[in-house]
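Excluded from the complex is one protein chain; the other protein chains are retained at their positions.
Here is subunit A:
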Amino acid sequence: MAGTVLENLSSRKLAVLISFLLACQAICFLIGGLVAPVPANVQTILGTVCKDTSKDKNDTTKWFYVRGNGKCESIDLANVQLGHDLSEADIVFAFQMPTPREGEFFDYSRWQQNLIGVLLMDIRYHSAMEVKSHSIVTIDARLAYRNKEDPEDAWKLYKQSVETRNLDCDIDVKTEGYLYNCTTVPLFELGSLYHDYYLLNIRLPVDTKEMNTHIGHIQDIWLTVINQNGGFTQVWLSLKTAFFPCIVGLLIWFWNRIHLLQRKPVLLEEMLFALGIALCVLDMPIEYLTLHFDLPFMLLLSDVRQGFFYASLFSFWLVFSGEHMLIQEVRAKSTLRKYWRHLSAVLLGCVSLFIFDMCERGIQLRNPFYSIWVTELGTNLALSFIILAGISTGMYFMFLSYMVWQVFLNISQKRQSMPAMSSVRRLHYEGIIYRFNFLMLATLICAAMTVIGFILGQVAEGQWKWDDNIELEYTSAFFTGVYGMWNIYIIALLVLYAPSHKKWPVNENTSDTQNLSEEIEFNKMPAERSEISSLTSFITKPAVD
């Protein structure tokens, strides 16, 4: 192989290609900003207090809902006759989703993908009944669903669970009538929004003596449900559908190109190919299936796909800088085994995050109300996995920066000895340096853009307005922009780092040159520590020629 496409591309062609990719990037950003709505929609629902007069409280066919035929008898907690005919088991907080708007009963669309529920409790201060800052609330939660064609009372049980949650409340003014500031309580996460309507019934049971006795006087319970916006899903999926065939085509082209060569593919090319496959997996628009099937594992799967992509990207960077080390001892074809220490950091991080995800979202497949953060043990476990992942990320970046630093040292060393080299070797080294610098630059720009975009999004909550007439949906623009950027980054890598068909500009007539250039491509000369040794090896090389 005589270098990659990148070195052999004329600067005009390169400029055209890069500007084309930049235009694609701008389009991705603008599609997110101008076409797509905000990524997620929020509905805040106030719980209606229903009176359960039935004897059997565990009957899951009996549902309490707010609208439609057979709606429940609602009571006002403020005016409840204390201690008479009501007990805690008779009180049901009913949340019917979605809430009506514009005089219509909207239903969830499958484009809206997922549903996350968060509870907020309004707890009133009573001097006789102070809430401790850390108390535990036990919630008997039942989730039901109904579809459009069903009768209005035909709610069917989706999942039921008795859960405990931590409730952190504090209060500034300890006077009757004031409310505690309580933290939000994450309640459930549904990976698929398959049905049209959902109904949540919540009871706060007092089965044992200590249960729910220290949570004070609950005045209201608010449920905030977050779902992905249908428009955002559509835009996102169209991006995926556009990128997916491009990546697949490019991968086939890349693979063919490598196999046209006489030699076996080198490690870097294999890594690049693996990265392409990871991107393929990430881009595969399997979300279309959710429009027809109930696939609750979608949240988990998208986590896994993203994780796989990040792992291969991180490994690629490591291997890339390792393979561009100009001074290397061994001459054999390098394999992944050489990088096991560095890659184990990536692997460790990914595995710990995967285990954490399986513990949280994996179990949520069976019980959407499950949360690992509730129990002491679970919290410690989750934290240890996350810390482990953090440590391995830190280690990874230390490794990476060390390697990049080494490469730069190498490069500056080589630069000094360059004028004394033969044109073949100089071109070869220049090629390597150019390739490396190009990728470094591109990577740094992409990473910086991602980080800056993320920070900007955190700082400027919500919408950005440059002009009164142009409303730019910044969060969506950020997501589509970053997504498009990494896609384009990898597309560019696949295109530019594919082996070139062009011949070496000088001494290209003999097959020896081919062999030589192939040999020195990634497996470098023997160690050249000093000017003299480089000169000696320089002398030995032409002898080979």
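Some observations on this one:
As a working rule, a residue touches a chain if its C-beta (ideal position, glycine included) is under 8 Å from a C-beta of that chain, and two chains touch if they have at least 3 such contacts; residues count from 1.
The working rule: contacts and distances are computed from a predicted model.
Look at the chain that isn't drawn here: its UniProt entry, checked against "DNA-directed RNA polymerase subunit beta", "Replication factor C subunit 3", "N(6)-L-threonylcarbamoyladenine synthase" or "Protein Wnt", names it "Protein Wnt". Contact with the chain not shown here comes from a single listed residue; of A:27, A:118, A:411 or A:495, that residue is A:118. When the missing chain is restored to the complex, the residue among A:133, A:262, A:306 or A:380 that touches it is A:306. Seen from subunit A, the chain kept out of the figure touches residues 37-46, 48, 66-67, 77, 80-84, 86-88, 91, 96, 98-106, 109, 111-112, 116, 118, 120, 122, 126, 128-129, 177-179, 184, 186, 189, 204, 206, 212-213, 215-218, 222, 224, 226-227, 229-232, 234, 302-303, 306-307, 353, 356-357, 360-361, 454, 458, 461-462, 471, 479.
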